[in-house]
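Missing here: one protein chain of the complex. Every other protein chain is in place.
The chains carry the letters A, B and C, assigned in the order they are written, with residues numbered from 1 in each.
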Amino acid sequence: MLSIFLYVTVVSLLILSITSVIYKRNLIKLVIALNIAESSVNLFFITLAYRPDSTAPIFTLAPALQELRMVLPSPQALILTNIVIGFATTALMLVLAVITYKNNGTLDIRKLKGVEDHD
Amino acid sequence: MTFSVVLSILCAVILITAVLSILFRDLMAAVVSYAVFGLVMTVIYFMLDAPDVAIAEASIGAALTVCIFVIAIRMTRRREE
Amino acid sequence: MTNHIPVLIITLPLIAAFLQPVTGFAGFKLRNLVIITILLVLNGLLFMLVPDVALQGKTIYYTMGASDPSQFTQPGISFPVRIVLKIDSFSLFTGIIVGVVTLTTFLFSTGTVKEDKRKSYFSTLFLLFTAGLMGMSFTNDLFNFFVFLEISSISGAALVAYRTYRKHAPYAGYKYILISTIATTFFLFGVGICYAQYGSFNIQYINSVLAHSYLDKVAMLFIIVAMAMKAGSVPMHMWVPDTYAEAPASISAMLKASGMVTLCAMFRFTFSLFGPSSSGAGKINYETLGWIVIVLGVLSMFIGVTMALIQHDVRRLMAFHAVSQTGYMLLGVGVGIAVFAKGDGGAAFKAFGKMAMVGGIFHIMNNAFYKNLLFLTSGVMERRFGTRNLNGMIGLGHRDTLTTVVFMIGALAIAGIPPFNGFDSKLLIYESVYKFSPVLAIIAMFVSVMTLASFMKVFYSSFMGPRRDDLIVEGAPLTKGTKAGLIILAALIILTGLFPGIIVDGIIEPAVTALTQIR
Partner (left out) sequence: MNGKIIDLIIKPEIGIVWIPLLLVAVFFVFMVVFHVWGRKFFRNDYNENSDQVKPYNSGNLDEVNYSVKSSNLYWGFKKSMDRYFDIMKKFHDGDLNNYAKWFVIVVAACFLLIGGGLL
C-alpha cells in the first residue's frame, strides 16, 4: 500500500517530464525537465530497495536487531553514482545552453530551429 | 500509519513542486520550486532508509544543481519567451 | 598478466585520459605519440584475444576485485555478485571496431584539430570517449553499461560542441546530450524493472532466470527503443544530421562508431538478455520483434537515402547516409530475429536467417570503416574550402590526389560496387532477405542505387571541374598522421573486400554464433 504512492509518483514524474520535453521551448526549462526525470528514476530505485521494518544499510546498526533486516544496499550505491552523473549532465547542458545564448541571442528552440545549409 | 500518511503527503508535495517548476514562466521561480523538490526528495530518501543517498541528494541535487542553474539564468535571460 | 587483458582494455584509455594534463606539459608531439602508442597497444591486446575467443569459441570472464577474476561466480555463491566483464566473440567484434576506428580517427585528428600546447581538452575527451565505448562493448552488467553509456554521451557531447566559437556547434552538442539523457533515463528505468524482479544487474544471470512476464516486455521495450534512438534509426533520427554536421570531422566518425556500438548492444540485449532462456514460461514473440526491427530498418534506409539525395551540405549528406546504412544492419539482423524462434525447429534460421544476421553484423564492421573514411575526407574538404556547402567546392581532385582516391574507394564501397567491402555484406543481405521477402530485398537494392547517385553528386561537385585555387582557404598539405589514418582505412576496405572469407569465418560468424547461443 505504501509503495503504491511512490510508484504512482515515479510514473507521474516521468510522464510530466517527458511531456514537458515535448512541449516546452526554453532550453533551461528542458534541463529542469530532464532533472525531474532523473529524480524519478532515482526514487524508483530507492523504492525498490525499501523493505518495511528494516534499518539503513549501515553495518554498525545491524547487531541491534534480532534478525538481520536491512534495505537493499546495492541500488542505493548505484543511485549515488546516478546523482553524480546527473549533476555532470546538468552542468554540461547548462554550459552549452549559455554558449548557445551567447552565439545566437535566444534560448527559444523555435527561433533556433532553422537549418543553415538546408536545401 | 503516520509514516505512510507523511510519505503520501510528501509525494503530493513533490508532484506539486514538479508541476510548478514546469509551469512557472519565470525561470528563477521555477528553479526555486525545483530546489524545494530536491529538498522534499531528500526527506523521502531519508524516510526510505537511504541516509547516504539523502546526503548526496541534499548536497548535489538540491544545493549544487540549484547554484549552477542560478548562474546559468543570470548569464542568460530570466523569463521564458 | 594475460588474464587481466579485459580490464586493461578499459582502464588503459581511462588512465591515459587523466594523464593528459600531465603529458601536455611535455609538448604536443610527445603527447600525440603517447596516445598513439596507447591506442596501438589497445589494438594489440584486442587482436591477442582473437585466437582464443573468436577461433576457439571460448568466453572470457573477468570479475572485478575477486581473488580469482577469471571465474564467473565466486566459490560458495551460486550467482554473480560483482561487476563482471565478459568477452565472447560478439563483444570482441565490437571492441575491434572501436579499436580500429579510434586509432585511425586519432591519427587523422593529429593533423587537423588545432589545440594549444598546454591544454588537452580534445585528447582527454577523446580518450574518455574511447573508454566509454570499450566499456559498453565488454561489460556484462546493466548498470555498468549505463555508466559507460553516460561517459560516452557526456564526452561525446562535449566533443560535438568542441568548436564553441562556431554559431551552431554548442546547440548541436546540446541536442546530442539531450537525446542521450532521454535515452539513458529510459534505459535506466528498464534496468530498474529488471532489477525489481530478479535482484541482479548481471545480464547472463537475468537471462538464466527470466520469466518473460509483461513487465519484462515493458523493460525490453524501454531498453531496445532507447538503444535504437541512440543508434539513430528512423523515426528517431532527426538529431543525427544536426549533430554530425556541426561536430569536427573526426568526431563525426567517432559518433558513428558510438552508434555502431549502441546497435551491437541493442542486438546483444535482444538475444543475450531477453532471449529465450531455459526457464522461460511465456516467450517473447520473436516474429513481431523482428518485424519491428525490419520496419525501423526499411524506414531508415529509404528516408535516409532520399533525404541525403537533396542535401547540399556535405556533412549533412553523409549523416543521412549514416542513417540509411543503419537501416541495412537493422534489416539484416531483423530478418534473423524474425525467423529465429519460428515453429519449424530452426530450419528457416539455418537456411537464411543466420546468413542475414551475418550480413547485418558484417555490414556494421564494413560501415564503420568506410563511413569513417568518408567522414574524414569530408573533413579534408571542409578544411580546404572553409565551407561545408557543396556549391562552394570545385576541383579538389587537381590538388589532393590521395584524398580523391580514398574518397572514391569509400564512395564505391558504400554503394556496394564489387571489389570493395560494402559489396560483400550487401550481397549477403540481399540474398538472404530475398528468401524472406523479395520486396524488402528490392527496396534494399534501390536504396543502394540512390546511395551511388548521391555520392556521384558529392564527387562531381567537389573533386571534378577546373582547378580553382582562389577558393582554397587553407592549402597546407596533409600531415603524415592524417595521411596514415586515411591510408589505413582505405587498405582495410580493400582487403576486407578482396578477402571477405577470412573476416567472415574468423570474426563475424563466431560473433553471430555467440550472439544467438541459447543457454
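The definition used in the following text is that contacts are C-beta pairs under 8 Å (C-beta built on N, C-alpha and C of every residue); 3 or more make two chains touch, one makes a residue touch a chain.
Given the structure is predicted, the values throughout are model-derived calculations rather than measurements.
Novice: Name every displayed chain that the left-out chain is in contact with.
Specialist: So, spelled out: the chain left out of view touches A, C.
Novice: Which is it among C:Ala17, C:Leu127, C:Ile182 or C:Val261 that touches the chain not included here?
Specialist: The one listed residue touching the chain not shown is C:Ile182.
Novice: Which residue from C:Asn3, C:Ser70 or C:Asn391 sits in contact with the chain not drawn here?
Specialist: Going through C:Asn3, C:Ser70 or C:Asn391 one by one, C:Asn391 is the residue touching the chain not shown.
Novice: Using the document's definition of touch, tell me which of C:Gly111, C:Gly192, C:Gly297 or C:Pro500 contacts the absent chain.
Specialist: Only one listed residue reaches the unshown chain, and that is C:Pro500.
Novice: Go through subunit A and note every residue touching the omitted chain.
Specialist: For subunit A, the residues touching the absent chain are 18, 21-23, 25, 30, 109-110, 112-115, 118-119.
Novice: At which residues does subunit C meet the chain that is not included here?
Specialist: Where subunit C meets the chain not shown: residues 175, 178-179, 182-183, 186, 214, 217-218, 221-222, 225, 228-229, 235-236, 238-239, 241-242, 284-285, 288-289, 292, 303, 306-307, 309-310, 312, 354-355, 358, 390-391, 393-394, 419, 424, 427-428, 431, 453, 457-458, 460-461, 465-466, 498-501, 504-505, 509, 513.
Keep in mind that, in the parts below, only the chains that are shown with their structure count from here on.
Novice: Just how far, in Å, is the C-alpha centre of subunit B from the one of subunit A?
Specialist: 11
Novice: Using the average of all C-alpha atoms in each chain as its centre, how far is it in Å between subunit A and subunit C?
Specialist: 28
Novice: Find the geometric centre of each of subunit B and subunit C from their Cα atoms only, then give the gap between the two centres in Å, rounded to an integer.
Specialist: Using C-alpha averages as centres, the distance is 38 Å.
Novice: Please set out, as single numbers or ranges, the residues of subunit B touching at least two other chains.
Specialist: Residues of subunit B never touch two or more of the other chains.
Novice: Mark out which residues of subunit C touch at least two other chains, giving numbers and ranges.
Specialist: As it turns out, subunit C has no residue touching two or more other chains.
Novice: Going by the contact rule at the top, pick out the subunit A residues touching subunit C in the complex.
Specialist: Listed in rising order, the residues of subunit A that touch subunit C are 14, 18, 21, 27, 30, 34, 37-38, 41, 44-45, 48, 72, 74-75, 78, 81-82, 85, 88-89, 92-93, 96-97, 99-100, 103-104, 112, 115-119.
Novice: Can you list the subunit A residues touching subunit B in their complex?
Specialist: Touching subunit B: residues 1-2, 5-6, 8-9, 12-13, 16-17, 20, 24-26, 28-29, 31-33, 35-36, 39, 42-43, 46-47, 49-50, 54-58, 71, 76, 79-80, 83-84, 86-87, 90-91, 94-95, 97-98, 101, 106-108 of subunit A.
Novice: Help me check something: in the complex, which residues belonging to subunit B touch subunit A?
Specialist: 3-4, 7-8, 11, 14-15, 18-19, 21-22, 27, 30-31, 34, 37-38, 41, 44-45, 48-53, 56-57, 60-61, 64-65, 68-69, 71-73, 75-77, 80-81
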